[in-house]
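Read the structure below first, then the notes.
All protein chains but one are shown in place.
Let's turn to chain A:
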Amino acid sequence: MAVRRARDRVALDLWQVIGAVEDVPATGAATTVLMEETLAVSRGPAGIAVHLPETGEALPVLLRYGYVWTSLGTPPAELFPLPEWAEPDRRNLNAGTVGVHVSAPRAIENFLDMAHFPYVHTGILGAEPHTEVEDYDVEVSDSRDEVLATRCRFWQPMAATTATGAIMADYVYRVPHPYCAVLYKTCPAEPHRRDVIGILLQPVSEERVRAHLMLSLIDHDNPDTVLRRFQQTIFGQDKPILENQVPKKLPLDPRAETPIRADKSAVAYRRWLRQKGLTYGTIPAAA
């Protein structure tokens, strides 16, 4: 096994996202950083290739959900499933890639968190006095090895680009990968279906990420730029909060921070990370 700067085998053996397929240049190579290693990404005769310029080592490549995935270790055969992405009438796009000075697990918790909507996404995903987080269900699904939060509901003034007024939005959250989370929320355009939004985090280092915002929406009207702008506005509101979180790495010691019932999904996520033995981007609990 090649020597890596990062030590965490669990994280090294995962598939990690490194960018949108469409952003790989037609000629030449783009460089990016994954877990402190500089990678070169290029298009070759056999498709997209990733290698480490430092040693010339070629890395495995997987193209899924519009993104390029690679691994610095020995990855599993497949990535987590996302069947909705294949539905023919969905708008699948990368809404943007944003660098954030925070650990990947902190960004996941922010994505799972509803209580911040009225304060951070005021007038869009929430507004005072609608601050209550009703009870919801969380489980760690054994069959799929993911954290699943269901029956989540929150009052939203403007839940999506297709919204025409405030709705009580229903959410389901999945964390199918330590650094990736996906949500399914009420689609104002077709209430029986769900818009899918994913945050795919590329850990640049333990305290820095590139966040790739994945959309798979049902919206037949708005152009890409409008969909992108909506998502970028939301994430632009989260970024300064995330960058003002101390410590930047996620503390796994239960006594580091004060959870409330609304944080059930974060509590389950921290426990799941502890069970996996994943440490990259966390402050492990003292034994």
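Here is the rule we use: contacts are C-beta pairs under 8 Å (C-beta built on N, C-alpha and C of every residue); 3 or more make two chains touch, one makes a residue touch a chain; residues count from 1.
By our rule, contacts and distances are computed from a predicted model.
Remark: of the listed names "2Fe-2S iron-sulfur cluster binding domain-containing protein", "Bifunctional protein PyrR", "Rieske 2Fe-2S domain-containing protein" or "Amino acid ABC transporter permease", the one matching the undisplayed chain in UniProt is "Rieske 2Fe-2S domain-containing protein".
Screening A:92, A:131 or A:222 for touch with the missing chain picks out A:131.
Note that of A:67, A:111, A:155 or A:173, the residue touching the chain absent from this view is A:155. Touch with the chain omitted from the figure is made, among A:99, A:123 or A:259, by A:259. Mapped onto chain A, contacts with the missing chain fall at residues 109, 113-116, 118-120, 128-133, 155, 240-241, 244-247, 251, 253-264, 267.
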